[in-house]
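Of the protein chains in this complex, one is absent; all others appear in place.
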């Protein structure tokens, strides 16, 4: 049944008639709208909409429907994306040595929470190969040094392209990606988990910073990767109470739980086509 | 500017074309959709939508628009409500002796958080008359006993009708309303705050029950009042951690904060036409 | 260093001089108190304390220290427990087919979050044997039917005793344990995770109940098992927001996260000797 579902995600300058045009077009082709969520940012003058609809009752066909939508999109100057439920995005998970986010994503995927195909795990270390193996996911060991970075990144990009990977998830990957790599994967192509409540503690060792500052809450932030390190559009943030009783090791333990949940939510929302980016931030139709 | 806004709230059996029909109708009259949120319950076969739109650009007039919407509503068997921003619902707050929820509502109203007119405060005690007076809200002291209940309730209903009160808010009102009173105010006409996480601790003294049971979280529940005491559709719930260190008095203190925030959210959502009731529960377009 | 730590957990009728007697005794033997937390319940007239101290500077020896503590305990009528950090409790995890809590406990144990030895996984199904195997934990498959229950339970008790298991963790174990089994393991000997905010939705299918009732928050409860099903002393509770958008399957997904975190916290606190039970509830020195 769900094989006939599709999701339309659009953004464009706001003006009258957008909702009606899209709804009318879908109705005209016999599609049945199941869910729609919409947002306007009056300051930015922007319009955003997510429509989930059923193609089972389509009176024309997909080609005709896409043609119709393209006409509407052009009329309103829309950026749009149409995703069919039959298409499952291929995802690559980048890790280093920490295993908690990797296990979490693998288990959620197996439990059916993440509508995607796990194409591969890529790591600059060999340590987590057995974990990937347990779940039947290919593991690429790509050691990297300052000297080999350009070549390794180029090879990795080719690996991703060959495997038709659409989304890269940095699950506590401890290497900084070059601007060239980020650009090659495109906007919204890489999700990272930062182990802090951004923008409070950017950079390395945020738990140590949080400990020194004596904050009463620690956080984690899932965001799209851009050239500005730790500055990409935020998709989701989580937070948990801390106290003077928490040593740095306790903050790290609490942080692991936060990182898992926060990253998983961001990845799920991305895969369900719930996230739109504009002006350095996100609209999340959750 | 916001004086030209309106909100349409509809529910009906789900079928194809509802979204398109409503959007097309609004567009045809020149209305500009600002926000729309929609929900379908496949199990119940029901469709729900909230549309907020701007009338400033209306090419016809309100009469014509309402006529058009009525046609759509009839075609799809809709229950619908159209609320203009220029109309501010008149609200009566019922209290006994606790003042925290009353102060909270009065202060939020003055801060502009609650789009309504506070028509009156009604109480079975005289204690809180000075509080209402400070905020310039009329206070009706209506003492009630088992013997006088029918007469007092009848008089109160007349007072409410005369003042064109649309919503009654029970802000820790310690009297039980008769089924006749509840029926007279209509479905969705009365919001209550229950000082517990329903359905965990129904009835009186939930904080004592929570203490005895040793729960690690206490809650509060805002709900519409129906004949089934503590069983009306839930609009909002809040929760806060508790521990062995909390005496009953601490639970009561924590509960006050919860009750204020939870009740205020429910009242605000109701006044912003965000709440739909079906099958004993709510859809809240927050 | 931490090998020289010990934790003393006491409860007794409250009276003057308890704190001084314990502190003086520890000091007299040269122990260094690192942490102490104390609670009195005036209503119940009870005193509770947890003291963590370092034996590295002991001027006598453990035998003498225990003798001294025993004297104090007898004087005040204390129930007491002294746990050395060198002793790691042996734990058995009971599962059926759900794997999320099992994986979670196994991973936390490997990450060093749970100070215990995982003696075995016991299940009425064979499904999760490979999971236990991945982590090198013995797996006992003990199928059970109404007819075989007494015999199977008896055999299981023997298995637990033979393996010197001190704590049984029911990680979504879908069988009800007999009163005889519960009694045999002793008070505080079994921790269960109930997939609901108790006492809101006792019994089976709480997520379906929560969906039907339209609650805005769902919960999970970790508690000690007693003869009263779902009524044992609560150790920890977690909660997460839900809305009309959540189908039962979404509630189940959210519930999995809650169950993992809530159960893990309860097990960790138990293993760190932070939990005392009295009057059907707990004191948790967290």
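Chains: A, B and C, in written order; residue numbering restarts at 1 for each.
Throughout what follows, contacts are C-beta pairs under 8 Å (C-beta built on N, C-alpha and C of every residue); 3 or more make two chains touch, one makes a residue touch a chain.
Treat the numbers as computed from the prediction; the structure is a model and nothing was measured.
Q: One chain isn't shown here. Among B:89, B:107, B:129 or B:174, which residue touches it?
A: Of these options, the touching residue for the absent chain is B:107.
Q: Could you tell which one of A:142, A:200 or A:252 touches the chain left off the display?
A: Result: among the candidates, A:200 touches the missing chain.
Q: Taking the entire complex into account, which one of C:38, C:96, C:175 or C:243 touches the absent chain?
A: Residue touching the absent chain, from the options given: C:38.
Q: I need the residue numbers on chain B that touch the omitted chain, in ascending order.
A: Within chain B, the residues that touch the unshown chain are 99-100, 103, 107, 111, 113, 134, 253, 256-257, 261.
Q: Please identify, in ascending order, the residues of chain C that touch the omitted chain?
A: Residues 16-24, 26-28, 30, 32-40, 57 of chain C touch the chain that is not shown.
Q: Pick out the residues on chain A that sit against the missing chain.
A: 39, 41, 197-201, 212-217, 219, 233-239, 243-245, 279-284, 286
Everything below uses one rule, namely that only the chains that are shown with their structure count from here on.
Q: Using the touch rule stated at the top, which two chains are linked by the largest number of C-beta contacts?
A: Looking across every pairing, the one with the most contacts is B-C.
Q: Chain with the smallest distance from its CA centroid to the overall CA centroid?
A: Chain nearest the centroid of all protein C-alpha atoms: A.
Q: State, to the nearest whole Å, the distance from the C-alpha centre of chain A to the C-alpha centre of chain C.
A: One centre to the other, that is 37 Å.
Q: What's the distance between the Cα centroids of chain B and chain C, rounded to whole Å?
A: Distance between chain centres: 42 Å.
Q: For chain B, jot down the residues that touch at least 2 other chains.
A: As it turns out, chain B has residues touching two or more other chains at 39.
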